[in-house]
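Below you'll find the structure I mean.
Apart from one protein chain that is not included, each protein chain of the complex appears where it belongs.
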Amino acid sequence: MTASEKLTTLEEMVAAIPNGASIGLGGSFLHRGPFAFVRELIRQGKRDLEIIKASPGYDIDILCRAGCVSRVRAGIVAMEGNFGLAGGYRKAIESGAVKLEEHACMTLTAGLRAAGAGVPFMPVGGVHGSQIAEVSGWKKIADPYGSGEEVWLIPAIRPDFAVIHAHAVDRDGNARVEGSPHWDRAMTRAARKVLVTAETLARPESFAERPELTLVPGFMTAAAVHVPQGAWPGSLAPVYDVNYEAAARYVEESADGSIAEHMAAAPEARQEEPA
Amino acid sequence: MTASEKLTTLEEMVAAIPNGASIGLGGSFLHRGPFAFVRELIRQGKRDLEIIKASPGYDIDILCRAGCVSRVRAGIVAMEGNFGLAGGYRKAIESGAVKLEEHACMTLTAGLRAAGAGVPFMPVGGVHGSQIAEVSGWKKIADPYGSGEEVWLIPAIRPDFAVIHAHAVDRDGNARVEGSPHWDRAMTRAARKVLVTAETLARPESFAERPELTLVPGFMTAAAVHVPQGAWPGSLAPVYDVNYEAAARYVEESADGSIAEHMAAAPEARQEEPA
Amino acid sequence: MTSYTPFSYVVINLARLIRPSEVTFSGVNSTLPMLACLVAKRAYDFNFTWLNVAGGVDAELAGPVPLSSGDAALTAGSRSIFANEDFYDLCTRGGMDLCFLGASQIDGTGATNNSVIGDWDTPKVRLPGGGGSAVMMPTLKRAATWRTEHSTRTLVDKLFFQTAKGNLQSVVTPMCVFDKREGRLAVASYHPDVTLDEIRAATGFETDISQAQPTPEPTEAELAALRSLDPDGTFEADAAIRMPEVAA
Partner (left out) sequence: MTSYTPFSYVVINLARLIRPSEVTFSGVNSTLPMLACLVAKRAYDFNFTWLNVAGGVDAELAGPVPLSSGDAALTAGSRSIFANEDFYDLCTRGGMDLCFLGASQIDGTGATNNSVIGDWDTPKVRLPGGGGSAVMMPTLKRAATWRTEHSTRTLVDKLFFQTAKGNLQSVVTPMCVFDKREGRLAVASYHPDVTLDEIRAATGFETDISQAQPTPEPTEAELAALRSLDPDGTFEADAAIRMPEVAA
C-alpha cells in the first residue's frame, strides 16, 4: 500500500489556510459542523476570514468572539437548541466588526450551485418582495423565453475552502456522510479546495461496499484528518448527541467575555495532553 | 396496515398516460431503463408521445418502430453495447416522422434542473461554438455581474411524467436505486408526476435502515409497480446483465420490420401467460 | 377558564393549520412548529407528509423530542433523507403546501422581518435572519408563523426591514389566530380568556375583527398528544410564553 497523500493533522490542515481566506463550513446549526477545525482556526490566530454557511451558529459565534472573522454570508444564525441567538455573532455585526451578506438559505445555495456548475450566476425561485435583494445588489431579468416571469439571479459563490465533518474518511480522502448532507454537497462542489475532518478513519474497502454513500470522492479532497468528536459540542448522529451541558457552559462563559475554558475542554485539546 | 394507495399494475399505470404526453425515461442506454413500461406503451397503442432522455437507445428505437412517438429530446442516441446506431430511431428522424430537439446531455439536464427548481431557465457551461444552440433557438446573456462572460440559458424542461426503473420500491412509493442514478434524480424532480417501476417490492423497514439510498421519497411518487426483469433486455446491476442475445435478436428482427417476437419474448409478457 | 395554557394554545392552533394529504414543512429554530407537526401526527385521524429540516420524511420519533428542531432524531424511522436542497427545490417548484416560517416582526399584509431592529446598516439588534423565508414565502402555497410575544413590537404597522413577503396565511400568538383575508391579517379566532379589545390594543397593525370567533377548546386528543411530547414540561418552560399584561 502506498502512503496516503491526503491524510494530515488538524494543525497542518489549518496551517495551510491563509488569513483572508473564504471558508464554507458544513453541517447545520449544532449538527455535524467541523467544529474542531473551527477551534483550530482560533488556536492558530487566523484573521480576516470569510465564513460561508446557510445556517451557522456555534461556529460563527466562537469565531466572531475570537476575532477571526471579517465577513459572513449566511441565511440564518442562531445557537439553536434552546440557546436562542448567537450573542458573539450579534455583537460583531452590530459593532460593525464583521460585515454580513444576508441570504435566504436557498440564495446561498444558488450561488454555490453556480460555482459548482461553472457559471457566473444562478436563477432562484422567490425572493420577490424581499429587501435582501436590494441591499445585496442582486439583479433580476425577465425570462428571455417570454413567460413574462421575472427571475432573480444570484452571483456565483466560490469559497476558497469547503470544510465538512464526515462520518468516515479513508486514506485517499473518500468521505461518507450519513443522514442529511445538509448543504455539504453544494458546498464541496463550489469550493476551490475540499477539506474533510472525519469521525472515523475507515478502510477503503468499506467505501467500495456502499459507494452511493460517499459524498466526496477522494480525488476532490485536498486533505483529510481523523478527528474523533470533531463536531463537539454539536451532534454527529447517530454517534453522539449535542452536548447541551458543554454548549450551555460555552454560552455562559463566552457571555462573560472568555472562551478559554471552553477551548481547553474541547476533545481535540484534551487529546493532545499527555496521559 | 392500510392498503397501498401507490401500488398498481403496469397496465393501469400506462392506461393513465394520455396520448400526446411528454415522458422522461430513466437510466442510460442499455442500463436500468424502464423498458417493460416502454413495451406496455406499445401494447396499449399510445400515440404522439414526447420522449425525454439524455441517452436513450433501445427505448426510443422500439417506440419509434411502433409509431408511438412524435417528438424526442435527447443528447445521444444509440443501441450501445456493440450494436451501434439505433436504426428505428434513425429512420424515424430521417423520414421526418419524429422531430428531434438535439441536446448536449448537460443542456437537457439544465432544462430539467430549471423545472426542478421552479425557474424558467437554467444557465449551462459551454455550448459556445455549437450550432445546436442556433437550431434550438437558445438565448445567451452577458453575465449581469460584469465578468464579461456570456452564458447560454436553457429553457425549463418539465415532462408530464418521469418514469424510472428502481431496484426496490415499498408500498408507499419510496424508491431505491443502487449504483449511478444517471439522470433519474433531475428527471424525477422536474416532472409533474413520478412513476416508478421496480425490480423488487421491499418492506418499508428496509428503507428506514438506509434512507440515504432512497432516490424518490414516497410522497413524490404518483404510482409504483413491481416489475421483475423490468429493465430487460438491458441490465439492472448487480442483479442482471444486459441480455445481449435478446438485444441482438431485437436488432435483427426489427431491422426486418417486425417487433412481434421480441414483444412476446419480454419477461412481463411471458409472466402474463397462464402457466 | 379555558383548558389552554399559552403554550398549548400556540402549539395546538399551529397543528390545526395542517390539512390532510398535504406536504407540511417545519424548519430550524422552530420548536413550536416541530411540536405542532408531532401533535397533528398523533392527534388527528388523517395522513399528511411531514418534512423537516433535519431531512426526515414522516419520521417516527423513537425517543424524546429533541431540543433542537434540526436534530437528526427527527429522521428516526424516515424512509428517505430529503435534504435542504431537496425541500427548497420542492418549494420553489410549487410542491410545498404549508410551511412554518419564523418571523421577528409581522405587518398587516403578512410581510415579515427577521433581519434587523433599527437600520439595516447600523442595526440596534441584529436578528437571526430569515432563513429560507425570502425564497419560500413567495413560492409555497401557505405559510404560517407564530409569535410567543403578542405586542405592538412584534405585530407592527411598519417593518424595520422587509425580509420576506408572500403567501403568509396564518399567524398564531398566545392571544389569537390571524388569517389572511383580502390581503390583510384578520383575527380568525381568539383565546377564550382575552377580549377583542385587548387584542387590538396589543396589535400594531389595523386588523379586521368582524369575523372573529372564540377559538375552539383543545380536544382531549390534542392535549394528550402534547402531554406525550412534553411529559415533564421542559418545552413549555423553555418557551416561557406569557399572556401580555393588558389593561383590562
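For reference, chains read A, B and C in written order, and residue numbers begin at 1 within each chain.
In this text, a residue touches a chain if its C-beta (ideal position, glycine included) is under 8 Å from a C-beta of that chain, and two chains touch if they have at least 3 such contacts.
Here the structure is a predicted model, which is why all the values come from computation and not from measurement.
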Shown chains touched by the chain that is not drawn here: A, B
Contact with the hidden chain (one of B:Ile17, B:Ala36, B:Ala66 or B:Ala104): B:Ala104
Which of A:Glu94, A:Asp160 or A:Glu212 contacts the chain that the document leaves out: A:Glu212
Interface with the undisplayed chain - residues on subunit B: 28-31, 54-55, 74-78, 80-82, 85-86, 89-90, 93-94, 96, 100, 102-107, 109, 124-133, 135, 179-183, 185-186, 235, 237-238, 241-242, 244
Touch residues of subunit A, complete complex, unshown partner: 115-119, 170, 172, 174, 189, 204, 207-208, 211-212, 214, 216-220
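Rule of thumb we're sticking to: only the chains that are shown with their structure count from here on.
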Intersection of contact partners for subunit A and subunit C: B
Farthest-lying chain, centroid of Cα atoms versus that of subunit C: B
Central subunit by CA centre of mass proxy: A
Distance from the mean Cα position of subunit C to that of subunit A, given in whole angstrom: 28
Separation of mean Cα positions, subunit B and subunit A [Å, integer]: 36
Centre-to-centre distance between subunit C and subunit B (centres being mean Cα positions), rounded to whole Å: 40
Residues of subunit C whose C-beta touches two or more other chains: 75, 81, 91-93, 139
Junction residues of subunit A, two or more chains touched: 124-125, 179
